[in-house]
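Here the complex is missing a single protein chain, while all its other protein chains stay put.
Entry: chain A
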Amino acid sequence: MNRRPGFLVYGLLTAFVLGSCAPLYWSFLVGSHSRDVLTKRVPPLLPGGHFWDNAQRAFDAVPFWKALGNSLIVSGTVATSVVFFSTLAGFAFAKLAFRGRTPLLVFLVATLAVPTQLGVIPLFIVMAKLGWVGSLWALIVPGMVTAFGVFFMRQYLVDAIPDELIDAARVDGCNLFRTFWNVAVPAARPAAGILWLFTFMATWTDFFWPLIVLPASNPTVQIALQQLQSGYYVDYSLVLAGATVATVPLLVLFVLTGRQLVAGIMQGAVKG
(Lines give C-alpha, C1' and ligand atoms only; values in the text may rest on other atoms or scores of the structure.)
Protein backbone atom coordinates (compact mmCIF):
# COMPACT_ATOMS: atom_id res chain seq x y z
CA MET A 1 0.00 0.00 0.00
CA ASN A 2 1.59 3.08 -1.29
CA ARG A 3 1.12 5.51 1.50
CA ARG A 4 3.14 7.15 4.20
CA PRO A 5 2.95 4.97 7.26
CA GLY A 6 1.73 6.61 10.42
CA PHE A 7 2.72 6.36 14.03
CA LEU A 8 0.76 3.14 14.46
CA VAL A 9 2.76 1.28 11.79
CA TYR A 10 6.08 2.32 13.27
CA GLY A 11 4.85 1.46 16.74
CA LEU A 12 3.74 -2.03 15.78
CA LEU A 13 6.94 -2.70 13.86
CA THR A 14 9.06 -1.51 16.75
CA ALA A 15 7.17 -3.80 19.11
CA PHE A 16 7.75 -6.71 16.76
CA VAL A 17 11.47 -6.04 16.42
CA LEU A 18 11.80 -5.77 20.19
CA GLY A 19 10.08 -9.13 20.47
CA SER A 20 12.50 -10.53 17.89
CA CYS A 21 15.52 -9.41 19.88
CA ALA A 22 14.23 -10.06 23.39
CA PRO A 23 14.96 -13.81 23.67
CA LEU A 24 18.52 -13.30 22.46
CA TYR A 25 19.03 -10.48 24.91
CA TRP A 26 17.55 -12.63 27.67
CA SER A 27 20.01 -15.37 26.79
CA PHE A 28 22.91 -12.95 27.10
CA LEU A 29 21.43 -11.48 30.29
CA VAL A 30 21.16 -14.82 32.07
CA GLY A 31 24.51 -15.90 30.64
CA SER A 32 26.20 -12.85 32.09
CA HIS A 33 24.95 -13.21 35.67
CA SER A 34 25.75 -15.76 38.31
CA ARG A 35 23.38 -18.67 38.60
CA ASP A 36 21.22 -17.28 41.38
CA VAL A 37 19.88 -14.55 39.08
CA LEU A 38 16.93 -16.71 38.13
CA THR A 39 15.67 -17.01 41.67
CA LYS A 40 15.12 -13.26 41.87
CA ARG A 41 11.55 -12.18 41.45
CA VAL A 42 12.39 -9.17 39.30
CA PRO A 43 15.16 -10.02 36.83
CA PRO A 44 17.86 -7.42 36.17
CA LEU A 45 17.64 -5.42 32.96
CA LEU A 46 21.35 -4.92 32.48
CA PRO A 47 23.96 -7.59 31.83
CA GLY A 48 26.20 -8.65 34.68
CA GLY A 49 29.93 -9.24 34.62
CA HIS A 50 30.10 -13.02 34.65
CA PHE A 51 29.72 -13.73 30.97
CA TRP A 52 33.32 -14.81 30.36
CA ASP A 53 33.35 -16.95 33.51
CA ASN A 54 30.18 -18.70 32.43
CA ALA A 55 31.37 -19.12 28.86
CA GLN A 56 34.65 -20.52 30.18
CA ARG A 57 32.78 -23.07 32.28
CA ALA A 58 30.71 -24.02 29.22
CA PHE A 59 33.91 -24.50 27.22
CA ASP A 60 35.29 -26.67 30.00
CA ALA A 61 32.14 -28.77 30.27
CA VAL A 62 31.94 -29.78 26.60
CA PRO A 63 34.42 -29.73 23.68
CA PHE A 64 33.15 -26.37 22.49
CA TRP A 65 36.19 -25.26 20.51
CA LYS A 66 36.22 -28.52 18.66
CA ALA A 67 32.49 -28.14 18.04
CA LEU A 68 33.00 -24.65 16.58
CA GLY A 69 35.78 -25.93 14.35
CA ASN A 70 33.70 -28.91 13.22
CA SER A 71 30.70 -26.74 12.44
CA LEU A 72 32.87 -24.34 10.44
CA ILE A 73 34.50 -27.14 8.46
CA VAL A 74 31.25 -28.96 7.74
CA SER A 75 29.16 -25.89 6.93
CA GLY A 76 31.88 -24.27 4.82
CA THR A 77 32.62 -27.42 2.84
CA VAL A 78 28.98 -28.30 2.29
CA ALA A 79 28.05 -24.75 1.24
CA THR A 80 30.97 -24.48 -1.20
CA SER A 81 30.28 -27.89 -2.67
CA VAL A 82 26.55 -27.20 -3.03
CA VAL A 83 27.28 -23.94 -4.82
CA PHE A 84 29.74 -25.56 -7.22
CA PHE A 85 27.67 -28.60 -8.18
CA SER A 86 24.41 -26.65 -8.24
CA THR A 87 25.87 -24.03 -10.57
CA LEU A 88 27.17 -26.79 -12.83
CA ALA A 89 23.86 -28.63 -13.01
CA GLY A 90 21.79 -25.44 -12.96
CA PHE A 91 23.75 -24.14 -15.95
CA ALA A 92 23.16 -27.35 -17.86
CA PHE A 93 19.44 -27.26 -17.11
CA ALA A 94 19.13 -23.59 -17.95
CA LYS A 95 21.24 -23.25 -21.07
CA LEU A 96 22.32 -26.55 -22.61
CA ALA A 97 20.30 -28.82 -24.81
CA PHE A 98 20.39 -32.51 -24.04
CA ARG A 99 18.04 -35.40 -24.43
CA GLY A 100 15.84 -35.86 -21.36
CA ARG A 101 16.35 -32.38 -20.03
CA THR A 102 12.69 -31.67 -19.34
CA PRO A 103 11.85 -34.99 -17.65
CA LEU A 104 14.98 -34.75 -15.53
CA LEU A 105 14.03 -31.24 -14.48
CA VAL A 106 10.52 -32.35 -13.56
CA PHE A 107 12.02 -35.18 -11.55
CA LEU A 108 14.30 -32.69 -9.81
CA VAL A 109 11.40 -30.46 -8.83
CA ALA A 110 9.47 -33.47 -7.54
CA THR A 111 12.37 -34.40 -5.28
CA LEU A 112 12.14 -30.96 -3.68
CA ALA A 113 9.05 -32.19 -1.87
CA VAL A 114 10.65 -35.36 -0.50
CA PRO A 115 11.85 -34.73 3.04
CA THR A 116 15.33 -36.26 3.13
CA GLN A 117 15.03 -36.56 6.89
CA LEU A 118 12.86 -39.62 6.32
CA GLY A 119 15.75 -41.48 4.76
CA VAL A 120 17.90 -41.26 7.89
CA ILE A 121 17.71 -44.96 8.75
CA PRO A 122 19.16 -46.37 5.51
CA LEU A 123 21.53 -43.44 5.33
CA PHE A 124 22.75 -44.38 8.79
CA ILE A 125 23.14 -48.00 7.71
CA VAL A 126 25.15 -46.88 4.67
CA MET A 127 27.33 -44.59 6.78
CA ALA A 128 27.92 -47.43 9.23
CA LYS A 129 28.95 -49.73 6.35
CA LEU A 130 31.36 -47.09 5.06
CA GLY A 131 32.73 -46.64 8.56
CA TRP A 132 31.86 -42.95 8.57
CA VAL A 133 29.66 -42.89 11.65
CA GLY A 134 31.35 -40.58 14.11
CA SER A 135 33.35 -38.70 11.51
CA LEU A 136 32.58 -35.46 9.71
CA TRP A 137 32.35 -37.31 6.39
CA ALA A 138 28.91 -38.50 7.46
CA LEU A 139 27.79 -34.87 7.60
CA ILE A 140 29.62 -33.58 4.55
CA VAL A 141 29.08 -36.17 1.82
CA PRO A 142 25.27 -36.50 1.98
CA GLY A 143 24.92 -32.72 1.82
CA MET A 144 27.22 -32.02 -1.10
CA VAL A 145 24.51 -31.12 -3.59
CA THR A 146 20.80 -30.42 -3.12
CA ALA A 147 17.78 -30.36 -5.40
CA PHE A 148 16.93 -26.95 -4.06
CA GLY A 149 20.36 -25.61 -4.99
CA VAL A 150 20.19 -26.93 -8.54
CA PHE A 151 16.69 -25.56 -9.02
CA PHE A 152 17.64 -22.21 -7.52
CA MET A 153 20.66 -21.77 -9.79
CA ARG A 154 18.71 -22.93 -12.82
CA GLN A 155 16.02 -20.32 -12.21
CA TYR A 156 18.62 -17.62 -11.87
CA LEU A 157 20.79 -18.57 -14.84
CA VAL A 158 17.88 -18.88 -17.28
CA ASP A 159 17.53 -15.10 -17.26
CA ALA A 160 21.05 -14.11 -16.28
CA ILE A 161 22.93 -15.46 -19.29
CA PRO A 162 21.96 -14.33 -22.79
CA ASP A 163 21.96 -17.26 -25.21
CA GLU A 164 24.09 -15.22 -27.61
CA LEU A 165 26.92 -15.26 -25.11
CA ILE A 166 27.07 -19.04 -25.11
CA ASP A 167 26.92 -19.17 -28.87
CA ALA A 168 29.69 -16.63 -29.09
CA ALA A 169 31.82 -18.68 -26.75
CA ARG A 170 31.23 -21.70 -28.96
CA VAL A 171 32.17 -19.81 -32.10
CA ASP A 172 35.37 -18.80 -30.36
CA GLY A 173 36.10 -22.47 -29.84
CA CYS A 174 35.33 -22.80 -26.14
CA ASN A 175 34.34 -26.27 -25.04
CA LEU A 176 31.49 -26.50 -22.55
CA PHE A 177 33.71 -26.61 -19.50
CA ARG A 178 35.41 -23.41 -20.55
CA THR A 179 32.06 -21.86 -21.40
CA PHE A 180 30.87 -22.81 -17.94
CA TRP A 181 33.94 -21.35 -16.31
CA ASN A 182 34.15 -18.13 -18.34
CA VAL A 183 30.48 -17.36 -18.93
CA ALA A 184 28.29 -19.11 -16.38
CA VAL A 185 30.40 -18.75 -13.26
CA PRO A 186 30.80 -14.94 -13.48
CA ALA A 187 27.11 -14.52 -14.31
CA ALA A 188 26.06 -16.78 -11.45
CA ARG A 189 27.99 -14.92 -8.80
CA PRO A 190 25.13 -13.00 -7.09
CA ALA A 191 22.90 -16.06 -6.81
CA ALA A 192 25.85 -18.23 -5.83
CA GLY A 193 26.54 -15.92 -2.88
CA ILE A 194 22.97 -16.19 -1.67
CA LEU A 195 22.89 -19.97 -2.09
CA TRP A 196 26.17 -20.26 -0.19
CA LEU A 197 24.79 -18.23 2.72
CA PHE A 198 21.57 -20.18 3.03
CA THR A 199 23.30 -23.54 2.72
CA PHE A 200 25.87 -22.53 5.31
CA MET A 201 23.17 -21.46 7.76
CA ALA A 202 21.02 -24.54 7.19
CA THR A 203 24.01 -26.82 7.73
CA TRP A 204 25.19 -24.90 10.77
CA THR A 205 21.79 -25.10 12.47
CA ASP A 206 21.06 -28.74 11.61
CA PHE A 207 20.45 -30.88 14.65
CA PHE A 208 18.76 -34.18 13.81
CA TRP A 209 21.36 -35.83 11.56
CA PRO A 210 24.45 -34.75 13.56
CA LEU A 211 22.73 -36.06 16.70
CA ILE A 212 22.42 -39.46 15.05
CA VAL A 213 25.89 -39.84 13.56
CA LEU A 214 28.23 -37.89 15.84
CA PRO A 215 29.50 -39.03 19.25
CA ALA A 216 29.74 -36.71 22.25
CA SER A 217 33.49 -36.40 21.77
CA ASN A 218 33.29 -35.05 18.21
CA PRO A 219 30.24 -32.75 18.16
CA THR A 220 29.03 -29.85 16.08
CA VAL A 221 27.94 -26.69 17.87
CA GLN A 222 24.31 -27.80 18.07
CA ILE A 223 25.27 -31.14 19.60
CA ALA A 224 27.56 -29.40 22.08
CA LEU A 225 24.60 -27.27 23.14
CA GLN A 226 22.55 -30.38 23.70
CA GLN A 227 25.31 -31.82 25.90
CA LEU A 228 25.45 -28.64 27.97
CA GLN A 229 21.88 -29.22 29.00
CA SER A 230 21.97 -32.92 29.77
CA GLY A 231 21.95 -34.00 33.37
CA TYR A 232 19.34 -33.53 36.04
CA TYR A 233 20.33 -30.14 37.26
CA VAL A 234 20.53 -27.40 34.65
CA ASP A 235 22.82 -24.47 35.37
CA TYR A 236 21.16 -21.93 33.13
CA SER A 237 23.82 -19.24 33.37
CA LEU A 238 26.24 -21.76 31.89
CA VAL A 239 23.77 -23.13 29.31
CA LEU A 240 22.64 -19.73 28.07
CA ALA A 241 26.18 -18.37 27.97
CA GLY A 242 26.89 -21.34 25.69
CA ALA A 243 23.77 -20.66 23.62
CA THR A 244 24.86 -17.04 23.21
CA VAL A 245 28.40 -17.97 22.16
CA ALA A 246 26.99 -20.53 19.72
CA THR A 247 24.84 -17.85 18.10
CA VAL A 248 27.64 -15.29 17.67
CA PRO A 249 29.15 -16.74 14.45
CA LEU A 250 25.83 -16.63 12.60
CA LEU A 251 25.08 -13.21 14.08
CA VAL A 252 28.35 -11.91 12.67
CA LEU A 253 27.52 -13.47 9.31
CA PHE A 254 24.11 -11.82 9.52
CA VAL A 255 25.52 -8.38 10.22
CA LEU A 256 27.87 -8.72 7.24
CA THR A 257 25.38 -10.22 4.79
CA GLY A 258 21.89 -9.43 6.11
CA ARG A 259 21.06 -7.42 2.98
CA GLN A 260 21.79 -10.40 0.74
CA LEU A 261 19.78 -12.71 3.00
CA VAL A 262 16.76 -10.43 2.78
CA ALA A 263 17.19 -10.13 -0.99
CA GLY A 264 17.56 -13.89 -1.30
CA ILE A 265 14.38 -14.65 0.61
CA MET A 266 12.43 -12.07 -1.38
CA GLN A 267 13.79 -13.25 -4.74
CA GLY A 268 13.14 -16.88 -3.93
CA ALA A 269 9.57 -15.97 -3.11
CA VAL A 270 8.97 -14.34 -6.46
CA LYS A 271 10.54 -17.15 -8.44
CA GLY A 272 9.55 -20.15 -6.37
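Methods note: a residue touches a chain if its C-beta (ideal position, glycine included) is under 8 Å from a C-beta of that chain, and two chains touch if they have at least 3 such contacts; residues count from 1.
We adopt the following convention: contacts and distances are computed from a predicted model.
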Missing chain, UniProt name, options "Carbon-monoxide dehydrogenase small subunit", "Phosphoserine phosphatase", "Peptidase M16 domain-containing protein" or "Sugar ABC transporter permease": which is it? "Sugar ABC transporter permease"
Among the options A:Leu104, A:Ala160 or A:Val185, which residue touches the chain absent from this view? A:Leu104
Per the definition of touch given earlier, which of A:Ala55, A:Leu88 or A:Ala187 contacts the omitted chain? A:Leu88
Can you work out which residue in A:Val109, A:Ala216 or A:Leu251 touches the chain that's missing from view? A:Leu251
State which residues belonging to chain A touch the missing partner chain. 1-5, 9-10, 12-13, 16-17, 19-21, 23-24, 26-27, 30, 38-39, 41-43, 85-86, 88-89, 91-93, 95-98, 101, 104, 108, 111, 113-126, 141-142, 144-145, 147, 150, 163-164, 166-168, 170-171, 175-177, 180, 201, 204-205, 207-208, 211-212, 221-222, 225-226, 228-232, 234, 236, 239-240, 242-243, 246-247, 250-251, 253-254, 258-259, 261-262, 265-270, 272
